[in-house]
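Just one protein chain is left out here, and the rest sit where they should.
For subunit A:
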Amino acid sequence: MNSRPFGDLTPVPVLALGDVLLVTLPGELHDGIAEQLQQDITHRIAQGNTSGVVIDISGVEIIDSFLGRVLAEIASAARLLAARTVVAGMRPAVAITLAELGLTLPGLHTVLNTERAMDLLASPRSPAQEGT
């Protein structure tokens, strides 16, 4: 479907809103772009002044085990750099499929929409969230 060479694919933009990074994933995500995104986010956090990452997946129709792993790795890397990662807006069909596959994205906060993700990041860390 995607016949363009890998180098031509536009990377996913990472927006900074105050001390929060906002990433909106496109409907179709090339594996290479996902890896690129992972590096981008980690570098941006490492530059400092980032307390949280919000990944909006409301447009994503398919999450496979690879994308699930990328999300989990982004979260673990961010945690090492003292930032929290929140995944927002998963569709019901996607959630059902992931649950059926047993991919429950452990270690990731999931919320209904980006607004709640911002609320969550604005709230002080509770001891329960610190652990994940």
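Throughout what follows, a residue touches a chain if its C-beta (ideal position, glycine included) is under 8 Å from a C-beta of that chain, and two chains touch if they have at least 3 such contacts; residues count from 1.
In the analysis below, contacts and distances are computed from a predicted model.
Of the names listed as "Protein-export membrane protein SecF", "4Fe-4S ferredoxin-type domain-containing protein", "RsbT co-antagonist protein RsbR" or "Spermidine/putrescine ABC transporter permease", the one that matches the UniProt record for the absent chain is "RsbT co-antagonist protein RsbR". Although one chain is not drawn, the whole complex shows that of A:I62, A:L80, A:I96 or A:A122 it is A:I96 that touches it. Residues 88, 90, 92, 94-96, 98-100, 104-105, 110-113, 116 are the ones on subunit A that touch the missing chain.
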